[in-house]
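Only a single protein chain was left out; the remaining protein chains are all shown in position.
Letters A, B and C mark the chains as written, and numbering starts fresh at 1 in each.
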Amino acid sequence: MIIEVLVTNSPLALPDKNHIPSGAVARFTGIVRPEENDAQISALTYEGYEPMATQTIHHILTSLHRDYGFDSARVQHRLGTIPVGEAAIIVEITSKHRAAAFTVVSEFMDRLKVDVPIWKVKAVRS
Amino acid sequence: MIIEVLVTNSPLALPDKNHIPSGAVARFTGIVRPEENDAQISALTYEGYEPMATQTIHHILTSLHRDYGFDSARVQHRLGTIPVGEAAIIVEITSKHRAAAFTVVSEFMDRLKVDVPIWKVKAVRS
Amino acid sequence: MTILYFAQAADAAGCATEEWPVTLPLSVDEFWQEAIRRHPGLAALRPHCRIASDCQYLTEGQQIAPDGEAAILPPVSGG
Partner (left out) sequence: MTILYFAQAADAAGCATEEWPVTLPLSVDEFWQEAIRRHPGLAALRPHCRIASDCQYLTEGQQIAPDGEAAILPPVSGG
């Protein structure tokens, strides 16, 4: 099992791997949307407790691996001010079969939104 | 709503879009695995009734759009001999919210495996 | 009528495509009778296959136009 976690202030980039031995690759990208609480915005600022965020993401993935199994997990979360239309998070799970890959991505997102210390702290109005 | 469908004999490539107005991008990539029916293989040959495959993929996506709504759908399926580790299919749905995007990718795959005239016709033993 | 055979149906027919000199529409049942007369190996596949004409799946009551295209489609396995 491979787990790669990156919490960064830079734009995210998760290049496709050229040659994957798993049968299924499920990927979720969360993008900053142009409206937040009914207001038009141009960017969203995220803050994070970085070492704990990284560690908590690792814990969640390890626990999901115990429950569902997968071949690899790559997670990137961006912090700082993210312009509308750019990625705040990318989650990619590779697995032998489709169902497990989807379930893990989905459960990961649910648990991230409860336990990973990252916050949307400010919307930049447009 | 944008629907892009490609059924092709060439290697698949679905470049990330740089700037997406939707909040959620769910993507599934199906990769040729190194074993098929318990035998080690080096490639898998797919055959398709190409115009009908393209049209049926469109129909399925249109029907899923009616049921769940989404902003855009991109589907690519490769035909011919695909080496192990390379993509046979890529499905990408963008949507305002995560749940709809995942559901559509997942239901699309279920319906593809019932109705889209594409067949695995030959495993190349390694 | 242009006939297309795919996957196991092409194996059983020994070819991928064929022209039939028909002048009247064929029902799905008539279509199968003719296909099996030409390629007896298709009989075993019939219960598992669907017929499409001009890229649409046909149901039992429908007909295939004499200048149309008809395809024998074994259970699919894409993705």
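Note that a residue touches a chain if its C-beta (ideal position, glycine included) is under 8 Å from a C-beta of that chain, and two chains touch if they have at least 3 such contacts.
None of the values given here were measured: they were computed from a predicted structure.
Trainee: The chain left out here touches which displayed chains?
Mentor: Checking the complete complex, the chain left out touches A.
Trainee: Please pick, from A:Met52, A:Ala99 or A:Val124, the residue that touches the omitted chain in the full complex.
Mentor: Touching the chain that is not displayed is residue A:Met52.
Trainee: Could you tell me which of A:Leu64, A:Val84 or A:Leu112 touches the chain that is not displayed?
Mentor: A:Leu112
Trainee: Could you pull out which residues of chain A are in touch with the chain that's been left out?
Mentor: For chain A, the residues touching the absent chain are 30, 46-49, 51-53, 55-56, 77, 88-89, 109, 112-121.
The criterion applied here is as follows: only the chains that are shown with their structure count from here on.
Trainee: Could you give the separation in Å between the centres of chain B and chain C, each centre being the mean of its C-alpha atoms?
Mentor: Here chain B and chain C have centroids separated by 26 Å.
Trainee: Can you compute the centre-to-centre distance for chain A and chain B, using the mean CA position of each chain? Integer Å is fine.
Mentor: Spacing between the chain centres: roughly 22 Å.
Trainee: Can you give the whole-Å distance between the Cα centres of chain A and chain C?
Mentor: Centre-to-centre distance between chain A and chain C: 48 Å.
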